[in-house]
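Structure first, commentary second.
The complex appears here without one of its protein chains, the remainder shown in place.
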Amino acid sequence: MNDRQGFASDNVAGAMPEVMEALARFNNGFAASYGDDEVCAQAGDLIRGLLDTDAEVHFVASGTAANALCLAALAQPHESVLAHEHSHVATDETGAPGFFGAGMSVIGLHGTSGRIDPAALALALDRPDDPHWQSPAALSLTNATEYGAVYAEADLAALIAPAKARGLKIHLDGARLANAVAAGFDPKAVARLGVDVMVLGGTKAGSTPTEAIVLSDKTLNRRFGARLKHAGQLISKSRFLAAPWIGMLETSAWASRAGHANAMAARLAAIMPFEVVHPVEANAVFVAMDDAVLARLAETGWTVGRVLDGSARFMCSWATKPEAVDILGAALKTVA
Amino acid sequence: MNDRQGFASDNVAGAMPEVMEALARFNNGFAASYGDDEVCAQAGDLIRGLLDTDAEVHFVASGTAANALCLAALAQPHESVLAHEHSHVATDETGAPGFFGAGMSVIGLHGTSGRIDPAALALALDRPDDPHWQSPAALSLTNATEYGAVYAEADLAALIAPAKARGLKIHLDGARLANAVAAGFDPKAVARLGVDVMVLGGTKAGSTPTEAIVLSDKTLNRRFGARLKHAGQLISKSRFLAAPWIGMLETSAWASRAGHANAMAARLAAIMPFEVVHPVEANAVFVAMDDAVLARLAETGWTVGRVLDGSARFMCSWATKPEAVDILGAALKTVA
Amino acid sequence: MNDRQGFASDNVAGAMPEVMEALARFNNGFAASYGDDEVCAQAGDLIRGLLDTDAEVHFVASGTAANALCLAALAQPHESVLAHEHSHVATDETGAPGFFGAGMSVIGLHGTSGRIDPAALALALDRPDDPHWQSPAALSLTNATEYGAVYAEADLAALIAPAKARGLKIHLDGARLANAVAAGFDPKAVARLGVDVMVLGGTKAGSTPTEAIVLSDKTLNRRFGARLKHAGQLISKSRFLAAPWIGMLETSAWASRAGHANAMAARLAAIMPFEVVHPVEANAVFVAMDDAVLARLAETGWTVGRVLDGSARFMCSWATKPEAVDILGAALKTVA
Partner (left out) sequence: MNDRQGFASDNVAGAMPEVMEALARFNNGFAASYGDDEVCAQAGDLIRGLLDTDAEVHFVASGTAANALCLAALAQPHESVLAHEHSHVATDETGAPGFFGAGMSVIGLHGTSGRIDPAALALALDRPDDPHWQSPAALSLTNATEYGAVYAEADLAALIAPAKARGLKIHLDGARLANAVAAGFDPKAVARLGVDVMVLGGTKAGSTPTEAIVLSDKTLNRRFGARLKHAGQLISKSRFLAAPWIGMLETSAWASRAGHANAMAARLAAIMPFEVVHPVEANAVFVAMDDAVLARLAETGWTVGRVLDGSARFMCSWATKPEAVDILGAALKTVA
């Protein structure tokens, strides 16, 4: 694969050097398994430090699984989770929340650029309980959003407060929290906001496969190991899911490399000859592009796809090179 | 963790050098995600070569998940899977088969040293269908077994034939197939025997987390990617689950390092002052040991636990050092 | 409850005399249980006669369960079922299909008055398989529809043909098939159309709780008793679910009393002072009515609710009296 495919997603990048170094470092010797090892403990401490919270931390290999498992821990099968209608949990996980939750459903809410409209949330919260629909038990938020926007702390607070007032639990999909943080979002806000459980993204930030489940509501931690194992999510050689976090967090790499990804998106937006349809606050650029243009782009070897709202998405990562952005910019001008 | 904990399991070992080298090698550049990358293709070819079969291959991070997902693909929720009563799927996966299979059950069969007794199988196969129990739809076998024994090809054939005659599908848990192969089992036998789906073990063989799902019955491959994603088992940066296989299989490391593990078990058995209660054919030694002895051993820093049949298990791996075995042997003499 | 609540649904009516008589008649003596009794056999024969098909028939107590169980038999957990976006299985079963199907999803299609638009179906069928969404494995149709319309045989054929061409199985929710039949739909069309599984409605037709699962695709019948039991749907004293069918079908009551319900809806439509927004082809009248009118109606004791498309629904049943319709008509004029 060459640089022309590098904008397809942030998961086509490899792992950053800090991750590879840590994997090699913690490979030495024997280590306890199933999360009982020192590497998991150390990585957990770094995450607790980052977030300034005394949460329980578990590591899994898949973000889809991490989100779905957490939602299933928050809502009963006959209940639902409120989320943005275009959020990953609502649209891009092949029904995983329904599988982990035994038929639990995700109810989609409107809002621009992946941010939930408070009025849409209010409407959903106002609907009375009824045996004939799945009443919500949790609110799922995503920061940065699926459309590259970043919620400010106050924006999240405005959604969390009414949800908590109705007794809902709060889930944060932080697959791209590093990008939000690089854009100015304070990671310590997660705890302040009363998020009950967060999935902190490692993979898209530039790691080998690892996501951290952060249980700020520690009552959720009861028998959580069994919950993970039962759902096929308890990895035996857990050190290999924990070590990348040490590599990313003992340095500033997790946030600074996300800052690089964000900067590459900004660089691309600045030279973009097509209409940019969402705010470029994180590591993605969404543009209006007709089929003919997309086809011409594909002909010259660039991999770009449409997303759910019809826009074309260009995704940057820690591995995106400035010169690749510039070449892409030139190519776009050619097909425009 | 020191060498004294190294016999607790084969999953307390790190990854062999060939795996770490391959991870670094395939980390370069961009790669497609979700199994569509060249690394997965290349690893799949090596596995097809090892097994001499034109199977479909998928990579997941957890053996529990791999087994449970495969069993759910073979049996309906109102059906069951026959397996040894002490097999991993029956006893050590916290109900994962029931979760992936929506209440599908595993029915345990007797047999010495983890090998299913053909008479016990016959009895289960003879039970007529009835709405009041979960009739079997699949037979799950394990080689090497949970008790360190190795089925010969003929032994497996004697179990598979009657099961197939009743229409059951065949699953092979090959978490320790490398150890079986090192003990003389021909990996090409898997296809000859008509195994429909196998989980080929990477982790216990000495890899970072990765297991290969091998679909010899290619009709099972229909929408298997969606099945994986739905169950939280489709890893985005799939190259990191595939690369270890290249490292292990392009060299002879997968089998030869399992041979080392087996040799370490044999070395331990040879100097074992306690009764060895199962044949030492793979990488484990099971012994009769009373509580007082276990306690004295623990006092001197050795981690050993009882398993389901009451015996104490000593597990060797690619990382077990001969001198550690000898020190353990001496320690055992002291507490005997 | 008085006549003013009688238009709330067709499930607020009791059971027709033919049903009560049959319950009493078949209560005598001992009978085998779990569907193995003569009463089930006889009721099955009557249903096979009605439909002119050699299908397998099972009786359950809940239409929600019957539909969800059948859909789960047609689609895997990582697959989906296509249905009208306002169909009962899509909107009014509290996620039951997802529960019975372990996360299987229902994808809603557009269309007027509950009838699926063939163009919407074509679009859904054209979407290629992809691990990131739940591809359809079945098409679910409803006749009469949720909005009181009746599909003609040719309408259904136009939906079934393209779905079958793509390998989808066909489910028919016949909760109100009696009303469709009374409106002219030939019950023998179900088999002609290649419907694989139908839920034939007893309750709304005027029975005590009973629905018939009709498996025209007899391969689905394998271990279906176990499937029912596993899902909590195998009733021990099965004669009481079968007897009502004998009462309804050995006479002409099932269709003729549905004809009465349809006539009552037509009578109401004829005197309705509000805009009727769906064709009145079965036993319901849907009208445009603002909140103030609904409130005035409620004040005078009438139970009427809005349904999903915002219209107010008046439902007639075998038990609806002509004079109650006329009184309702007068009341509506008063509040108009």
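We just call them A, B and C in the order they show up, numbering each chain from 1.
Here is the rule we go by: contacts are C-beta pairs under 8 Å (C-beta built on N, C-alpha and C of every residue); 3 or more make two chains touch, one makes a residue touch a chain.
Only a predicted model underlies this, so the values are computations on that prediction, with no experimental measurement involved.
J.: Check each of B:14, B:44, B:63 or B:77 against the chain that is not shown and name the one that touches it.
T.: Missing-chain contact among the listed residues: B:77.
J.: Thinking of the whole complex, not just what is shown, which of B:105, B:142, B:179 or B:238 touches the missing chain?
T.: Checking the options B:105, B:142, B:179 or B:238, the one contacting the hidden chain is B:105.
J.: Of A:109, A:234 or A:332, which sits in contact with the chain we cannot see?
T.: Result: among the candidates, A:234 touches the missing chain.
J.: Among C:22, C:106, C:124 or C:234, single out the residue that touches the unshown chain.
T.: C:234
J.: Under the stated touch rule, tell me which residues of chain B contact the chain that is not displayed.
T.: Within chain B, the residues touching the omitted chain are 77-78, 80, 92-105, 131-134.
J.: Please give every residue of chain A in contact with the chain that is not shown.
T.: Touch with the absent chain occurs at residues 34-35, 76-79, 102-103, 129-135, 223, 225-231, 234.
J.: Hey, which chain C residues sit against the chain that's not shown?
T.: 1-3, 5-6, 8-9, 11-15, 20, 23-24, 26-33, 37-38, 61-66, 68-69, 93-96, 99-100, 102, 203, 208-209, 226, 229-237, 239-241, 319
One rule holds in what follows: only the chains that are shown with their structure count from here on.
J.: Looking at C-alpha means, what's the farthest chain from chain A?
T.: C
J.: Quote the value, from 0 to 180 degrees and to the nearest 5, of the angle by which the CA atoms of chain A must be rotated to coincide with those of chain C.
T.: The two chains, chain A and chain C, differ by a rotation of 180 degrees.
J.: Suppose each chain is reduced to the average of its Cα coordinates; what separation in Å results between chain A and chain B?
T.: About 32 Å separates the centre of chain A from that of chain B.
J.: Taking each chain's centre as the mean of its CA atoms, how far is chain A from chain C in angstrom?
T.: The separation of the two C-alpha centroids amounts to 42 Å.
J.: Where the centres are mean C-alpha positions, what is the separation of chain B from chain C, in Å?
T.: So the centroids are 48 Å from each other.
J.: Would you give the residues of chain B that are in contact with at least 2 other chains, written as numbers and ranges?
T.: 102, 226, 229-231, 234, in rising order.
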